[in-house]
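Following: one structure in structure tokens, then a few remarks.
As you look at this complex, bear in mind that one protein chain is not there, while each of the others sits in place.
After this line comes subunit A, so read on.
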Amino acid sequence: MTCRLNQGGVIDRSKPLNFTFNGKPLTGYAGDTLASALLANNIHFVTRSIKLRRPRGIMGRGPEEPNALLQIGEGPSTLADQRATQVMLTEGMNARSINGWPSLEHDLLSALSLGSKLMPVGFYYKTFMGPKGWWERYEKLIRPIAGMGLTPDGPDPDLYEKRDLHCDVMIVGGGPAGLAAAASLIGTGLRVVLAHEQALWGGGLLASRTQLNGQPANAWLEETLAALHAAENIQLLPSTSVFGHYDHHFLGAIERVREQRPNAPIRERFWKIRCQRLILAAGAIERPIVLPNNDRPGIMTAFAVRESIERYAVLPGKQAVVFTNNDSAYATARCLLDAGAQVTVVDSRASAGTAAKAMLPEQTTVIYNAKVCDTTGKKRISGVTVRQTDGTFTRMDCDLLALSGGWNPSVHLHSHASGKLQWDEALATFVPQNDLAGVRAIGAMAGAFDFATALTQGSEVAREFATELGSKAGTDLSLPEVSHAEPGPSQLQPLWRVAGKGPAFVDMQNDVKATDIELALREGYRSIEHVKRYGILGFGTDQGKFGNIIGLGIVGELINKHPTEIGTTTYRPAWTPVTFGALVGPDTGELFEPIRQTPMHEWHVQAGAVFEDVGQWKRARYYPKAGEDMDAAVARECLATQKGVGVLDYSTLGKIEIHGPDAITLLERVYTNNWQKLGIGRCRYGLMLDENGMVMDDGVTARLGEQHYLMYTSTGGAARVLSWMEQWLQTEWPDLEVYLTSVTDAWGTISLAGPKSRELLESIGTDINLSTEQFPFMSLRTGAVNGVPARVQRVSFSGEMSFEVSVPANEAAELWAMVMRKGEAFGATPYGTEAMHVLRAEKGFIIVGQDTDGSISPLDLGMEGMISARKDCLGKRSLMRSELQRPDRPQWVGLRPKDPTKVLPEGAQLIEDPAAKPPVAMQGWVTSSYFAPRLGHAFALGFVNGGRARHGESLYAWDADAGVIPVEITQPVQYDPEGGRQRD
């Protein structure tokens, strides 16, 4: 049976659209929402409630809809919890209800409603407590009943986009108020953006018979939109939900691109909007009246009924009861009559306003001083009981009940930014105080329900803002003359709920009843936030757009307080739910975080390197040859370096250039050691501490000129060190004249390490004298290498003689290739981070972040010699604290497994008694552990309480998976403690 009217509506009857609901093929038209298409097919009953499994129908017409949440589509493209009133129908759409098993019509779990008396609000806090530990079992039963939609079963096939948008005036809402504001700004030269949540412009005008300039509103709408489209300074964003309003006039909005362009490559676009002035014309939402059994399919708000008829040409019922406490529902009654329905109006007031009365023919049945106090029907309403103040009850049949309890301005976007609200006695609801600087709510959102006022407010605020922004007023919009206007919610007499037997639902989605609010209050949950949280009122996906103000009204009645004294709960973004994918946009997968690659990366790939992530960098970890595992490759790389020459891509080390007369002062303050006497061309190792005196980074700094230094940081620490120094310079030491520049990416660095490194570098060709006399250890020379300007440092992290050659990044790949070609004669071997770790560990060198964890001081490392007594530096005073001086602090040691072939797990703990039962006192832990091919045994580094005095003692390494391994404590340096090899 179709409920589609033969004419009218803003639908395109030339474009029928096929869709299915719970597998049943149905037809709608372009311009329909999924909800209007279902109603056109006489389908009200679309879901069952979560807790009580009661049949529920479409109630609202937009974001307030609490019931009609459907699953759309299948597989990876499926969409959960879709509000049918906001989903535009498309060809082939496949929608289904979620709750209802085996089917929506026949639901076995509806037996739950029999136990509804056992399940008042908060019942779960009072039971499911025992036996101890059983909650997870109950949970297994409860979770599948709760919840709603289904998650896609694969990655999202669609694309999303993020865009920034800066404008002078942002207008939210494309109803009459917003349109008038935008139109008034045409030609002002101000950049204006107008966003509208729906696909069609016009808001309330689309469901109204109001005439503008003596014509149907449509004419004015088309004319205004044409002017706006033509205006160069106006950007229109239809199908765009502004979901949040944040500090400093920042707004988030989601554009559903395919509502306007079905084949667009982008599904949704996230707009990040920053504006100077903000006009909020977000409209209002009609609220129902709570009454017993108010949740049956076929019960809708009056405006949803009116819009159904006027905009979608769908008559949602033939025998209607309209129950109201204000004048606005009379227009609905008139629409119903005109569409051929029988109508009875039940009005809780003694009389309606004149304009409202004038809406209806005289013979219409209007029962004043009356309330609908119950309904009947199972899967569709079949009748109501009306109670009059004189005590008489009338039972009448109906297939539609239209409710109007007043209107709530959609104050959310005002409230997100902490805008205050005030109670409007005439409307019995909260309206914005308009207390936010540069922000103005207008139209229905500000409580102005007649179009004439809305239009005037739009035009006035536009002109006011334009003047403030220094623009000469543009078009002096001649406001259209308004006639045949429907009455607004005037002469409203607050009515929150009708008493009576039977469950009266305040929040449909969570099955919250009026009695639940009473119970919450009775149990001492007095604050409105407690009522909300205990009563889960407004926690549904509609976020209480229907129920919250009603709930507040009911609480007020029960505790005899004015709503202003009670206040509202916090309005939190999002106004309507926002797709995660849209907020993420392209910033996932490869673009989640930039992958940093060195200039030689491609060579490593070609050489078959295995990579590891170090910070954002991809670093070659080792270069396995055919048949080699990691251990074999690393052993080969280590030995080649120690006996001949190894080549390491060192480009990832952080590099910060420091310029300025106070550069040395900065170094003195951030490093523990002495920098005064460092000559030009010399390098020095430095330790950097945090405020607690703990090691935060280390590295070599070279002096390049009188006031010019080059600081190396760890690979992962580069950004942290730079911002650390900037923070001190900008907040505490603004008097220092010093400038920091990150040059990490500007240079590619190749480290040649091993006894043959000098020969190899010479063979490549350089004008730098490489002799130890001319170029001693811990110095830097600039010159040409292979004809390319280079900085060469003699420092060593491998313990071997090494030359670190830095060339401009764009020259580095070529130089690397040349090094490898020329290196063949020397047996040059590329080595990765794993071999680098082994080489440095033999020398007892720390890696910040692996060996230290933010709780290790230089004293713990045995590096007290690095702390200058002459000066102060960051963290130094913390080192003076008694606890940091204790001899039993964890101290840096070497560890030798008793079985020389056993490599300890990194992260093993060290204990004294392997037989002890927990809690077991821990003596320390293992931070680095390797097999040293040159030494022929395994070794490790780590920390042991008071370890420096315990060399030679035995402990046990303990690991959850590897078990217990006996070890001996040694000094940290395993090889060449004098460091002769690196100096040669």
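What we mean here is this: a residue touches a chain if its C-beta (ideal position, glycine included) is under 8 Å from a C-beta of that chain, and two chains touch if they have at least 3 such contacts; residues count from 1.
We take it that contacts and distances are computed from a predicted model.
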| item | value |
| --- | --- |
| The complex's invisible chain, by UniProt name, from "NADH/Ubiquinone/plastoquinone (Complex I)", "Sarcosine oxidase subunit beta", "Aspartyl/glutamyl-tRNA(Asn/Gln) amidotransferase subunit B" or "Competence protein ComEC" | "Sarcosine oxidase subunit beta" |
| Residue touching the undisplayed chain, where the options are A:24, A:572 or A:625 | A:572 |
| Residue, one of A:92, A:133 or A:361, that touches the chain absent here | A:133 |
| Option touching the unshown chain, where A:338, A:523 or A:657 are the choices | A:523 |
| Given A:375, A:927 or A:982, the one touching the chain that is not displayed | A:927 |
| Positions on subunit A contacted by the hidden chain, ascending | 76-81, 98, 117-118, 120, 123-130, 132-133, 135-136, 139, 142-144, 146-156, 158, 244, 246-247, 250, 252, 272, 515, 519, 522-527, 529-530, 533-534, 539, 541, 543, 570, 572-574, 577-581, 583-584, 587-590, 592-593, 595, 612-614, 691-694, 849-850, 853-855, 878, 881-884, 905-909, 911, 918-920, 922, 925-927, 958-961 |
